[in-house]
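Pasting a structure below so you can have a look.
Note that one protein chain is taken out, while the other chains of the complex remain in position.
Note that the chains are named A and B in the order they appear, and that numbering of residues resets to 1 at the start of each chain.
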């Protein structure tokens, strides 16, 4: 199963998505008055935690950040270089930019996870859950370490749900004649668009 | 090693035990004002977390909820259908019923875990710990996600300890001529009875 349709574009998206994940870990860790070690590790876990949990559940090795050591080093260098300019960066980087980049990353990583889970012969419902887990568990681990109830479980904003439906869309496309490239990109795009619409119109999901 | 002596009965017990685990996750997540996504995921982790931690420690795949996709789907459907009627259900389901079902599940899952760990050539003390972990880690993970100190570590009620002694009883029976079926059921039954007696007489264990 071919899950890397265009290396250069996908690499750019991956790097941006990882940096966005790390940035949100950085913000949260800094709010908790962590030192530089804590900030780096929380940023790291936020960026790679979702994929790591998925790989452990699937028993897949090497882990994403082991196979791509360059991403780990990039994060380390960025953390070192960016830390002193953090306030400036936070002013430059608007919330809109973060939400957009995060939505693109959510789509891409969730769908890529489903594809991997199917390739590992997971049943389809489990594969969809792997997609959702990859999308949200970085943030969940960040909040657990920062001693908060995970935001994604309580803010009532559609996030995991967008990944959930997009992953099912990808599964559905497996039963059509649509090529794998098209299935991947359209499903990832669908998740991104749903997420951005939910954010734009401030939709809420219910509390049971 | 035969650890599934009677498929139909054991399936019923498993389903009930899983639903009870999920129900306790549901209650706790709802108390934390989580949205529907959080409630489902916490219920899911409470139901399957103990077995998942055990399987990761033993490096056993597929995970229980992957091999039994139907349980995952069942939980999802139940969560969707039951959420609106939650208050009604909570009135119908008495505390007594929950404690009984949970005690039966604790016995069964703990002993089945020890059997699995022995089958995986774990040393006996480690195998007993795997049994205890399976019995309690669903609740531990639930409490960590809900930002509480795990209840099972601080309420002073005999719970893990019942599993601990029952697992040793199972180990002891391995050195007798007792058949595997009898060993499994009597050990699981012993745990259940100890747990129910501890609950009935409100026994407490000491704080060091």
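Here is the rule we go by: a contact is a pair of C-beta atoms (placed from the backbone, for glycine too) under 8 Å apart; a residue touches a chain by one contact, two chains touch by 3 or more.
All figures in this text were calculated on a predicted structure; none of them were measured in a lab.
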Notebook entry, point to check: If the hidden chain were put back, which of A:10, A:63, A:99 or A:205 would touch it?
Noted result: A:63
Notebook entry, point to check: Of the listed residues A:47, A:144 or A:163, which contacts the missing chain in the full complex?
Noted result: A:144
Item checked: Residue among B:12, B:77 or B:205 that touches the chain left out of view -> B:205
Checklist line | Contact set of chain A toward the excluded chain (per top definition) | finding: 26, 29-30, 32-39, 41-42, 52, 56, 59, 61-63, 65-66, 69, 72-73, 76, 83-84, 86, 144-147
Item checked: Contact set of chain B toward the excluded chain (per top definition) -> 56-59, 122-123, 125-126, 129, 140, 144, 147-150, 152-156, 159-161, 205-208
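Just so we're on the same page, only the chains that are shown with their structure count from here on.
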Item checked: Where chain A and chain B are represented by their mean Cα positions, the distance between them in whole Å -> 31
